[in-house]
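Here the complex is missing one protein chain, while the rest keep their positions.
As written, the chain order gives the labels A, B and C, with residue 1 at the start of each chain.
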Amino acid sequence: MSGYTPDEMMSIAAARELRDGVLCFVGIGLPSEAANLARRTHAPECMLIYESGTLGAKPDVLPLSIGDGVLAERADSVVSVPEIFNYWLQAGRIDVGFLGAAQIDRYANINTTVIGDYQKPKVRLPGAGGAPEIAASAKEVIIILRHKRRAFVENLDFLTSVGHYKGGKSREGLGYTGAGPTMVITDLGILRPREESRELELVAVHPGVEVDQVREQTGWDLAVSDDLKTTAPPTEEELGVLRELRRKTEAARKEGAG
Amino acid sequence: MSGYTPDEMMSIAAARELRDGVLCFVGIGLPSEAANLARRTHAPECMLIYESGTLGAKPDVLPLSIGDGVLAERADSVVSVPEIFNYWLQAGRIDVGFLGAAQIDRYANINTTVIGDYQKPKVRLPGAGGAPEIAASAKEVIIILRHKRRAFVENLDFLTSVGHYKGGKSREGLGYTGAGPTMVITDLGILRPREESRELELVAVHPGVEVDQVREQTGWDLAVSDDLKTTAPPTEEELGVLRELRRKTEAARKEGAG
Amino acid sequence: MDKLTSLREAVAKLVRDGDAVALEGFTHLIPTAAAHEIIRQRKGDLTLIRMTPDLIYDQLIGMGCAKKLVFSWGGNPGVGSLHRFRDAVENGWPRPLELEEHSHAGMANRYVAGASGLPFAVLRGYKGTDLPRVTGTVAPIKCPFTGEELMAVPALNPDVTVIHAQQADRRGNVAIWGISGIQKEAALSARRVIVTVEEVVEEFEPRPFQIVLPAVAVDAICEVPGGAYPSYAHGYYERDNAFYEEWDGISRDRERFRGWMERHVLGVESFEEHLRSIRKEEVMKA
Partner (left out) sequence: MDKLTSLREAVAKLVRDGDAVALEGFTHLIPTAAAHEIIRQRKGDLTLIRMTPDLIYDQLIGMGCAKKLVFSWGGNPGVGSLHRFRDAVENGWPRPLELEEHSHAGMANRYVAGASGLPFAVLRGYKGTDLPRVTGTVAPIKCPFTGEELMAVPALNPDVTVIHAQQADRRGNVAIWGISGIQKEAALSARRVIVTVEEVVEEFEPRPFQIVLPAVAVDAICEVPGGAYPSYAHGYYERDNAFYEEWDGISRDRERFRGWMERHVLGVESFEEHLRSIRKEEVMKA
């Protein structure tokens, strides 16, 4: 298989990690694309939940936002925002939280708040949204973001959502019910927390990617697994479904009311 | 006007106290009859709220229970039980709480829990239901019950719902937002709390009722207003509407599914 | 839909001796059929939870299935006392019944906390009443911002919640319309959930004030037409108020109660047979 982009590989690698039948709390953007790809390939019974209150959303195009009408159209149920966060997320019903990030550190803590100082930021980002409690209460968290040195940083400018906190058992001390991030999927490879230290280590690179390339784009001294794998390249089906989804989404977006 | 029962006088006297347009949280039984009578006479815009979650109920017969289908049929809205208690009652939206009681004391505190000792009761009553928080959070509370010595007691066997507590400013010390009971309406007359002491005093007797009769049926030394009034007897319209409501209710009850 | 099963199997598999069981319903949609099945299977030592214990709890208590009742209002709505409940509390018959008593607002918020994965809920109530004196599960709590002292009540998380609903769809989603009371929170706070329904349909129609409980929150769905009788199912059949009045007589006397239960509950194999035995089969065809 040839002729796919690193972004396509990232979405496909992330989609593969979603087991069929799980309840997935989906962030907008990259996570939403991956989750919807999974639902269209190997995980048709995966139940997608968006923070706007849609339970079992079945969008036929990717939503531009977490409250698009396509999410409510054929959902199993639509509830209020407090219900989604309290009865579904905080109650521990969510198997997988799918999150993006602007910055991430070696313990998979996330920043989506500011670049620079909080009071006088260089870049003011949108902020926390649903992420802190998804990171806290989903049974497991999968993070998807592009692998850039400015994103994979030694020290976060702001800790918006807790991953493995300061490593080791420090997350457990915060009283969160979920296990935290189990995987970080990028356009270069896949990272997982080490058993004891909970520090992220590179466990797979995507086809054609060198470990040095990944180190280059990581702002700390990246741990690499002794048993480093290479991700299986996208199948024809995966690529076909992903591209069709993007095409339909783009068409719907252009159409709209305008 | 002649030919009406003390119970009819009680319901009619209670109905008259409901101003048009108010939000009334209605207990089942006597309060429900009075509230529905008010809605059919001088207070058509009175909004009836039942603890089962019906907002603006418009029953055409009296419900046997607080969750009867007639309450939902033409209600403005139907919400969950937590919403009724939290968003409507506790939030202070209710103008008048209409309550019944098994026992009442001189400060209009109510018992609906047990007669006798709690652990080994002579009579186990149904319990608190919605009453404690109605008594706590409705802007004003009106209590309706038959005037019997065993009901108007010196000491409650159990304090289920707080009226004016120990009198004076003691209720305010509990932090409740509502003003507490402003009126007790019985089949003999009407009682109101005195300004300072908050002790109930007899302010009106129904036509033909003597003060001594009321004292006789009150388990404490009953205070009587210097300006004791006599309740206006039922009008033809009031009696007609009440009897028609009872007749339709009885007919519907007999019909049912059985 | 692999959740679709018989009520007998669902109760056998999901209700265990000693469980804390909530059979919820607020006058509407009382899960009568499920309560009878629990009695027929002789489940014991149950902690029964419900805001408004009524006839079915009177039956469970009178048949000795319950060791404890967690509740806020126990009566025969619009009629009067629950005689079996009273007999258990006043005379310990057929066995003593431990009580954990709250107000409706307290119970509702306990379910909300349970459904929210929180250990407690906060409300403005209980103060000055005798409830905290007899109920261990109430404690003061102070607002860290205003200093106001409020009351905390612990979460309810039943081992099993049983509710009755109008419909399930083929995917196992459950639709309730009309008065839905505390059913959503009772279900979402429980470890295991059984739902009896009037019927299984292809797809739900929009109905006034309809809520939908997603399949993933339900363990077993059992089609039991008329399963809420003598309560009602909005859109299917009305409440049989006469039966509630009749129950006053049936339940007043221990022997008459036992006789009725033996004949109409223990002596039948299903709720369908029960309805025939009391000549109410018409509700199944509503």
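The criterion applied here is as follows: contacts are C-beta pairs under 8 Å (C-beta built on N, C-alpha and C of every residue); 3 or more make two chains touch, one makes a residue touch a chain.
Because the structure is a prediction, the values reported are computed rather than measured.
Within the full complex, the chain left out of the display is in contact with A, B, C.
Touching the chain that is not shown, out of B:Gly92, B:Gly116, B:Gly173 or B:Gly240: B:Gly92 (per the contact rule at the top).
When you scan A:Asn36, A:Thr54, A:Thr186 or A:Thr231 for touch with the missing chain, the hit is A:Thr54.
Across the entire complex, the residue among C:Gly117, C:Pro158 or C:Pro214 in touch with the chain not shown is C:Gly117. For the chain missing from the display, the contacting residue among B:Thr5, B:Asn155 or B:Thr177 is B:Thr177, taking the whole complex into account.
Although one chain is hidden here, its contacts on subunit B can still be listed: residues 23, 47, 55-56, 76-77, 86-87, 90-93, 137, 177.
By the touch definition given at the top, subunit A reaches the unshown chain through residues 28-29, 51-54, 63-69, 71-72, 77-82, 85-86, 89-90, 113, 118, 120-133, 136-137, 158-162, 165, 171, 174-177, 252-254, 256-258. Contact residues of subunit C toward the unshown chain are 117-120, 122-124, 137, 139-141, 143-146, 148, 150, 152, 154, 205-210, 212.
To be clear about the criterion, only the chains that are shown with their structure count from here on.
Chain pairs B-C and A-C differ in how many C-beta pairs they share in contact, with the greater number at B-C. The mean-CA centres of subunit A and subunit B are about 56 angstrom from one another, to the nearest whole unit. Look at where the CA atoms of subunit A average out and do the same for subunit C: the two points lie 41 Å apart.
Shared contact sites, meaning residues of subunit C that touch two or more other chains, fall at 112, 184-185. None of the residues of subunit A touches two or more other chains.
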